[in-house]
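Note that this complex is displayed minus one protein chain, with the remaining chains in position.
Read from first to last, the chains carry the letters A and B; within each, the first residue is number 1.
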Amino acid sequence: MIKTKTNTGNFFEDFTIGQTIVHATPRTISSGDQALYTALYGSRFAVQSSTNFARRVGYPQSPVDDMLVFHIVFGKTVADISLNAVANLGYADCRFLQPVYPGDTLKTVSQVIGLKQNSNGKNGVVYVRSTGTNQKGDIVLEYVRWVMVRKRNIDVPAPETVIPDLPDSVDTKFLGSACPTVDQIDFDTSVSGSAFVWGDYEVGEKIDHVDGMTVEEAEHMMATRLYQNTAKVHFNQHTEGQGRFGRRLIYGGHVISLARALSFNGLSNACHITAINGGRHIAPLFAGDTVYAWSQITDKTEIDGRSDIAALKLTTIATKDQPCNQFPDKNHENAILELDYWVILPK
Amino acid sequence: MIKTKTNTGNFFEDFTIGQTIVHATPRTISSGDQALYTALYGSRFAVQSSTNFARRVGYPQSPVDDMLVFHIVFGKTVADISLNAVANLGYADCRFLQPVYPGDTLKTVSQVIGLKQNSNGKNGVVYVRSTGTNQKGDIVLEYVRWVMVRKRNIDVPAPETVIPDLPDSVDTKFLGSACPTVDQIDFDTSVSGSAFVWGDYEVGEKIDHVDGMTVEEAEHMMATRLYQNTAKVHFNQHTEGQGRFGRRLIYGGHVISLARALSFNGLSNACHITAINGGRHIAPLFAGDTVYAWSQITDKTEIDGRSDIAALKLTTIATKDQPCNQFPDKNHENAILELDYWVILPK
Partner (left out) sequence: MIKTKTNTGNFFEDFTIGQTIVHATPRTISSGDQALYTALYGSRFAVQSSTNFARRVGYPQSPVDDMLVFHIVFGKTVADISLNAVANLGYADCRFLQPVYPGDTLKTVSQVIGLKQNSNGKNGVVYVRSTGTNQKGDIVLEYVRWVMVRKRNIDVPAPETVIPDLPDSVDTKFLGSACPTVDQIDFDTSVSGSAFVWGDYEVGEKIDHVDGMTVEEAEHMMATRLYQNTAKVHFNQHTEGQGRFGRRLIYGGHVISLARALSFNGLSNACHITAINGGRHIAPLFAGDTVYAWSQITDKTEIDGRSDIAALKLTTIATKDQPCNQFPDKNHENAILELDYWVILPK
């Protein structure tokens, strides 16, 4: 018998606690990837947009957008972790630890840190901690994700249940790690899109990001392929047309990037996403839908040893076909994303 | 009261004569931007396409397409100048003054040079001169644009009317500024797409550019986001679907770039747009429409001190769903663009 050459992905019973999975394929990020990211989302944050602006702030050159890093690190895990997933359940403890520049090569390794078979015996929840590393071996990104995965064979006995202890919010000692430390920040708010810096935001404040962005099939597919994410539901109308929604599903990360780009209007100086505490895709997005977003400041903190930058904790709600000037909450029928995260701004 | 963090754009009464506006966000152009530009329009001009060709002509490397420079310089102005615009009325005195290369960082500053409130008291015309500058402080592009902008409060009294004195045609002393001066041009017409150089064109000559290009929603939105142009009408089907046209409007500059790319067929050696005397978007373009174009040579001139290159003045008419072999004029029901500009060719 010839062994199958084709990757059919792992099923629930293939995962074991402590298992380490080295993911294919390493990926060198280029300025071409960043140009595509700009074309797909319209991001305008000055540090990522201008090499000269970035140098004045203390970077050797413009780092690539944080969510581009996230998507590339995440994309590699799909073929091993979630090819047989029923649902993406959540994220936690996501920390951006080093800036990533064009020319850097990223790889991803995951470790299984939790398993819980569902009572129906047909599937179970797998928790993995995924680590994105650059060519120097520095960890650039680390996050935990849990996902419901089908069993290949329902007769395989359930593993011992292990549920990892995850923080509700990322330890604040990690905030700002991907931002170079400088004695005195030279962050030119006359060209960054807003005069508002960290001290101008108050806990409880709500910000409507005003604009709406309609998504096309070609856009989300190009994005998701750029990330080498191979989840079938995003690409195959022939099978999805016969499926539950009759449509290709848009990669949830595409929604996060759209919401982040929209948030420039109101948070122009929030130059980095530095941590994601948790995220939930409330409802799917389809091509033709228009994404809106608003954010609330839920906490703010200075960072030990940093006089240049400080952090805001945000909850961003994205909706589809629903303007956010009335601040619709996560229970609104048009809500599609709730994201709890930390951004950094100059002080 | 918390001050609003969101940019709602300037209204007519916010502008004053002589006012200087520094626009966000500076932008470093990369070879990725140029690759996207090629993918979006199919441009084939040899100087921009081949580094080796460009070096033989006298450039240190391939400059990026002129209209890519225009769109990036222009895109920055939208958030401050035309977010509350009723209509784009015109362009004048647009001069390309320095070549732009991948790695250059562009910023834009505008000065208000004219104001005229309309008799209805609800809106008025704002004239701005916008200047795009590279990281060395060199002006790469300068142009005047006028746009009709709504008033926030119709009770604010009208400002004194100032209408700037604008040239019908750019002063010819500026032509060719973005093209390096060389003793003897080495412009290899055996690989540039055509044997026809400056001397082969005659005033009055009409050239049909033959081909048609259909535009998709994903394309014009990716283009317009690449330029960090945030005009709402291009991106939001949810609101535009309820608007005057029921459709997203395509950025007028997208039409200019399509017409320029189509003009390669007939004007292959017109290696640079060096000045735009005036332009008018006669009718809107929508996704699914097919753009055609033709050009007439309206003038030609040698350039003082330049033995290598000379200039042709063109009027290009673009149409939708209307081939141009019969040279439809600007009053044709399918005409969408009339552009009056200068290009340079080798002598």
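Here is the rule we use: a residue touches a chain if its C-beta (ideal position, glycine included) is under 8 Å from a C-beta of that chain, and two chains touch if they have at least 3 such contacts.
In this text, all values refer to a predicted model and were calculated from it rather than measured experimentally.
J.: Give the residue, chosen from B:D155, B:E202 or B:D304, that touches the chain omitted from the document.
T.: Hidden-chain contact among the options goes to B:E202.
J.: Of B:C94, B:M148 or B:L267, which one is in contact with the hidden chain?
T.: Of all options in B:C94, B:M148 or B:L267, contact with the hidden chain holds for B:L267.
J.: Specify the residue from the set B:V170, B:A218 or B:A310 that touches the hidden chain.
T.: That would be B:A218, which touches the missing chain.
J.: Using the document's contact rule, name the residues of subunit B that touch the chain not shown here.
T.: 30-36, 38-42, 44-46, 49-53, 62, 102, 190-194, 196, 200-202, 205, 207-214, 216-219, 222, 265-268, 288, 290, 321
J.: For subunit A, which residues lie in contact with the unshown chain of the complex?
T.: Contacting residues on subunit A, toward the hidden partner: 2-3, 5-8, 22-28, 30-33, 35-36, 79, 102-103, 105, 107, 135, 216-219, 221-226, 228, 230, 232, 235-239, 248.
Basically, only the chains that are shown with their structure count from here on.
J.: Provide the C-alpha centroid distance between subunit A and subunit B, rounded to the nearest whole angstrom.
T.: Each chain reduced to its C-alpha mean, subunit A and subunit B end up 36 Å apart.
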